[in-house]
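Every protein chain of the complex appears in place save one, which is left out.
On to chain A.
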Amino acid sequence: MTPKKALEFKGRMLSLTRARILDPDLAAITAQLQDFARQMPRAAQGMPVVLEAEMAVDLGAVLAAMREVGMQPLGVTDGVLAASARQWGLAVLAPDGPGRTGRSAGTVEPAGAPAARRPTRIVTEPVRSGQQIYAAEGDLVVLSAVSAGAEVVADGCVHVYGALRGRALAGARGDAQARIFCRRFEAELVAVAGVYAVAEQMQSDWRGKPAQVRLADGKLRIEGLDG
């Protein structure tokens, strides 16, 4: 008789956010975390994080600050943080190296080499007033309209195949190459990599027409898409 099976092992790809500590100043870290959570509360809530550092930091305090804003620190990258991470019961993950980016057959890798880009998020329903949709680390495609008072945000590009009447923010984590595309441009606010314009400031030539928004020399440009 085979013993009762209590566990089942299955592979799962998980995309993680890498938080690289540049300055061990705890006050600065806490302030930045709170700032991030204020700006993107949905992204921060439950965000799985792997910590990286090259200098010693008070890991316990950083973990507390992250959990305070709703993030879930899962582990650290092997290095100076490894010893204290084990004390806190966190996973220690191998750093990304040249030999580790590809998938080598036969070896079992610890889950967690962060995916460079998540799959595009596709929304088929209209985005209604008051709704907020965030596509982390990737593009966002909305097949119908984004209503006034709704907000669509992506770390990559934002594509709206209906009318864009609400707010659209592309490159939410600073990607200046990100763009916003829409079939009918009636936005309340657009932003790329933090550079924003409200309806009043936008040139009106493309209102109601197919348009794209991109960043050129640090300035937002709104351009027609066809015809």
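Here, a contact is a pair of C-beta atoms (placed from the backbone, for glycine too) under 8 Å apart; a residue touches a chain by one contact, two chains touch by 3 or more; residues count from 1.
We take it that contacts and distances are computed from a predicted model.
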Chain left out of the displayed complex - its UniProt protein name, from "Septum site-determining protein MinD", "Sarcosine oxidase subunit gamma", "Alpha-D-ribose 1-methylphosphonate 5-phosphate C-P lyase" or "Peptide/nickel transport system substrate-binding protein": "Septum site-determining protein MinD"
Identified contact with the non-displayed chain, of A:81, A:145, A:190 or A:213: A:145
Contact residue for the chain not shown (choose from A:60, A:130 or A:174): A:130
Positions on chain A where the hidden chain makes contact: 125-131, 144-145, 147-150, 162-163, 165
